[in-house]
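Here the complex is missing a single protein chain, while all its other protein chains stay put.
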Amino acid sequence: MSDRILAAVMPGPRRPIEIREFDRPDVPHGAALLRTVRSEVCGTDVHLWHGRLSGVPYPIIPGHVSAGILETVHGSLRGIDGAELREGDRAVFFDVHRACGRCRPCVVHRTPTRCTARRVYGITDSAEEGLFGGWSQAVYLEPGVHTARLPDSVTFDQYIGGGCGLLTAVHIIERAGLRAGESILVQGTGAVGLSTIALARVGGASVIFAIGAPADRLVLAKRLGADRVFDLTSTTAGERLDRVRALTHGEGVDVVVEAAGSARAFEEGPFLARDGGRYVVAGHYTDAGPSSVNAHDAINRKHLDIRGCWGSEPRHFLRALTLLERYGSTIPFGAIGGRTYPLEQLDAALADAEAMRITKALVDPWASARG
Amino acid sequence: MSDRILAAVMPGPRRPIEIREFDRPDVPHGAALLRTVRSEVCGTDVHLWHGRLSGVPYPIIPGHVSAGILETVHGSLRGIDGAELREGDRAVFFDVHRACGRCRPCVVHRTPTRCTARRVYGITDSAEEGLFGGWSQAVYLEPGVHTARLPDSVTFDQYIGGGCGLLTAVHIIERAGLRAGESILVQGTGAVGLSTIALARVGGASVIFAIGAPADRLVLAKRLGADRVFDLTSTTAGERLDRVRALTHGEGVDVVVEAAGSARAFEEGPFLARDGGRYVVAGHYTDAGPSSVNAHDAINRKHLDIRGCWGSEPRHFLRALTLLERYGSTIPFGAIGGRTYPLEQLDAALADAEAMRITKALVDPWASARG
Amino acid sequence: MSDRILAAVMPGPRRPIEIREFDRPDVPHGAALLRTVRSEVCGTDVHLWHGRLSGVPYPIIPGHVSAGILETVHGSLRGIDGAELREGDRAVFFDVHRACGRCRPCVVHRTPTRCTARRVYGITDSAEEGLFGGWSQAVYLEPGVHTARLPDSVTFDQYIGGGCGLLTAVHIIERAGLRAGESILVQGTGAVGLSTIALARVGGASVIFAIGAPADRLVLAKRLGADRVFDLTSTTAGERLDRVRALTHGEGVDVVVEAAGSARAFEEGPFLARDGGRYVVAGHYTDAGPSSVNAHDAINRKHLDIRGCWGSEPRHFLRALTLLERYGSTIPFGAIGGRTYPLEQLDAALADAEAMRITKALVDPWASARG
Partner (left out) sequence: MSDRILAAVMPGPRRPIEIREFDRPDVPHGAALLRTVRSEVCGTDVHLWHGRLSGVPYPIIPGHVSAGILETVHGSLRGIDGAELREGDRAVFFDVHRACGRCRPCVVHRTPTRCTARRVYGITDSAEEGLFGGWSQAVYLEPGVHTARLPDSVTFDQYIGGGCGLLTAVHIIERAGLRAGESILVQGTGAVGLSTIALARVGGASVIFAIGAPADRLVLAKRLGADRVFDLTSTTAGERLDRVRALTHGEGVDVVVEAAGSARAFEEGPFLARDGGRYVVAGHYTDAGPSSVNAHDAINRKHLDIRGCWGSEPRHFLRALTLLERYGSTIPFGAIGGRTYPLEQLDAALADAEAMRITKALVDPWASARG
């Protein structure tokens, strides 16, 4: 790697992505430099592009979940599983850094995803601070970042195919308390929804329903494990409810997961669950407007559990790796990644993602645009 | 007790209560006849009077939670705690009967309050079937009803002061998973809210907030254990939120309980809880109309748990008795009961309850209207 | 089916099995008669044969988990999933009957497997009371027995291959709280251990270890999903501990399941779990003598959870059917069944089971001994 590092920078909301050159950073003791092999364009990146998140210190280098090869390691670098990482290793890292570990959310409530000091690669760090995003030929891993060796059997495309959606899905399944033999319905067939489907299959769900669009994502949903899919554009909520009940002893499913980010989805979801079931709300990462909810019908009389799910923790990152290593050969996580873009084409990648022309755009910062 | 039994009958929605005479019923093997000492007028009775519940087989004898003295016992009658009950014993019973114990809600999901076969004294049994309500000088305890001896140290007025609200509150506290040292806020200072406050005090809450009205109920809330009360009529939601946060490290409380039954309460509640907190929705027993909920702010980003809570189970009934026996001398459950009415004045009792002139009306079916 | 029904009767401890003729029983309203297609010889039957269980009303017809075809149904018979069962249907039933649903274990603690009124087909009902065991050409299903249709895709041999071990294993996995991506070790490769391995595989365990013997059971353990097996006869506890730790970041596994029924297994188990892990004790159905446990090393400092697991509940029975239906094509539950015996050879079956010459003996009460 030369001393000049190229990165794609988002200068501000709704402005074109720019390719900029950065100096190769100093790597102090405890830190490392990762040569990026793959990063991704996720739904949050589209939100960032539209300025829908508050407090973002533009310009930023997007790309929060990324993978690569350790180029430089200064001192001993131990992965979260205790093993030492060395230069040349295929490595990944947990995108959330600097959760304080000392505030009440971290220490008392054990909800570190609500730590206010928390920072996230690709989102909360300005490009002026350095290489804190994966849309770059190299990522700076500051001391304290949770890292891990990418298991030999897991390809870069599999890991990034799952990507941040997979980490979120691990947390969703944990919040859902899903057990083998239970039924589940996933609202939304984007990266989070598809990973949730895959994990529900790994975890032994008895039946997996998915609601989504467009058609190619529903095909993908089936490949990842869904038993039955509903096209959002050609079925009504009433039809979906009737069909789900008909297949679940008239009850609805044990677990519904909201991974759609739509106000209408949140209105529909409670009724798809059985009485006493669980409804995990994980798709409302930005404000999609108000829903109309009747607390009597939808919650109180249904004796329903609704569980918000925000972000992910280091243990979800490690669990994702474990599951990829063990089940990557049976579940095609890699298929979630739709197409790989070079840095110069990330405006197009964002547009394709927003228009749902692809499920997930991968980023190869070393690819030539002329390919 | 003579062979003619007087009962107050609700002939239909919005019609005056009538006093009718019933024959003393046959008591088959396994059944019993309870001479009613106290019953109650609860919020559900007001809803019944307005015809807000569906499928009610009017005419009915209202009064679901009641207490009395065993007049006739045919065969061996064992209480839920295994002890035998005898004629002359002070006794109480669990108002839900005929939960099937065989359907999927009962057996598979362990949510028997959602059993469709479930019947409830005072609500789902027609007066034409017999003495299935407490607004009567005697209640027929059919075989299989869960019964218990009223502990010696618990007065009838204490038991009915708690009444059905206390049973619901036991379930609420279980759903809330409240632990000693946690903070709680209760929305609503009716019978359910007040009992929840009392149980939170018994359970070692660090601080108990209550929101309600009118003023005399807030006084009662303090007597039952609330540390700070907000008058719904003289504070805004914004003021309440600011005040609660100021007293909880800026976070909100660990647990919020909705016992108000208002669409506005459900909109306010999530924000009064801390991130990662719990919100038990228990007051929406009838349809109070839709609430506007932003799933992003109120649930997803807050990482909030919302838990609907419907009805109560036999174990909550028994736990209520245990707590009354142990803590009845320190918590004035009896104070919830506002005034005792004879059968002839139950129209007035319903009107008083609806107008919030009293917290809870007690019923003494043997009292003379002329006093 | 003729009016004369043959059954194998265990007249008392250590006495030869006898074939006796029974009258075809009356089938009152709500009851049914099942023509037995398959039953089993499980470990409990060996214990019964040796008189190791107290309170058994010999003579009995053993065989607690069985499957067959409904020969006679009197009135409406609804399965536990709500669907009606008809004569000619392939049907199964939950072996525990008459759990009272009213005692403190049933109602208050929700531990119905500790109900003292509980009775179990093949164990607690005397042959003098009727056809209450599966080693018979027909089984009498009294009113209230939980029944279900055997799913079309599940063969009798698959169902009985799982058999009572599978029901126990469903409960074990529930008690273990096993989640996808966790590691597990199973002590014992009998019917319970093998079913636990299969369910851990269905549930997405990251790695499954098994300790057992003889060699053919270890082969079977691998077929059902174990990743690594230890032969109890050729490895020491120290070697096993070293090996397990070497493969689990030096920690031990998340979950250990004791399905061996040996005092030594219980001494070894805690150390195979990681600190803060879970240890489900399910194999000590009879008294195998005392173990020496150091509470400091094995429990307190390890911050270990040990969870006893007794019997199974109707919901485990239904979950077993759900899992067999969904995963029966990928997990060879049927392979647990070792050999099928006619009634006349059940002494040999007991001897073979005890000597571990087979994993599980199946019973076909209609087969000819001369076959």
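In this document, chain identifiers A, B and C correspond to the written order of the chains, with residue numbering beginning at 1 in each.
Please note the rule applied: a contact is a pair of C-beta atoms (placed from the backbone, for glycine too) under 8 Å apart; a residue touches a chain by one contact, two chains touch by 3 or more.
Everything quoted here is computed from the prediction, not taken from an experiment.
Colleague: Given that one chain is not shown, what are the shown chains it touches?
Modeller: Among the chains that are shown, those touched by the missing chain are A, B, C.
Colleague: Tell me which residue among C:309, C:324, C:349 or C:362 touches the hidden chain in the full complex.
Modeller: Looking across C:309, C:324, C:349 or C:362, the contact with the absent chain belongs to C:309.
Colleague: For a quick check of understanding: of C:114, C:228 or C:339, which residue touches the chain that isn't displayed?
Modeller: In the full complex, the listed residue that touches the missing chain is C:114.
Colleague: Considering the whole complex rather than only what is displayed, give the residues of chain C touching the chain that is not shown.
Modeller: Residues in contact with the chain left out: 104-105, 109-111, 113-114, 249, 251, 258, 263, 266, 274-276, 281-297, 299-310.
Colleague: Tell me, which residues in chain B touch the chain that this view leaves out?
Modeller: Given the touch definition above, chain B has residues 81-82, 170, 173-174, 178-181, 199, 202-204, 206-207, 249-250, 319, 322-323, 325-327 touching the missing chain.
Colleague: Please output the residues of chain A touching the missing chain, sorted low to high.
Modeller: 78, 80-82, 101-104, 107-110, 144, 146, 313-315, 318-319
FYI, only the chains that are shown with their structure count from here on.
Colleague: Once you find the CA centre of chain A and the CA centre of chain C, what distance in Å lies between them?
Modeller: 41
Colleague: Just curious, how far off is chain B from chain A if you go by their C-alpha centres, in Å?
Modeller: 44
Colleague: Among the residues of chain B, pick out those that touch two or more other chains and give their numbers.
Modeller: Within chain B, residues 104, 109-110 contact more than one other chain.
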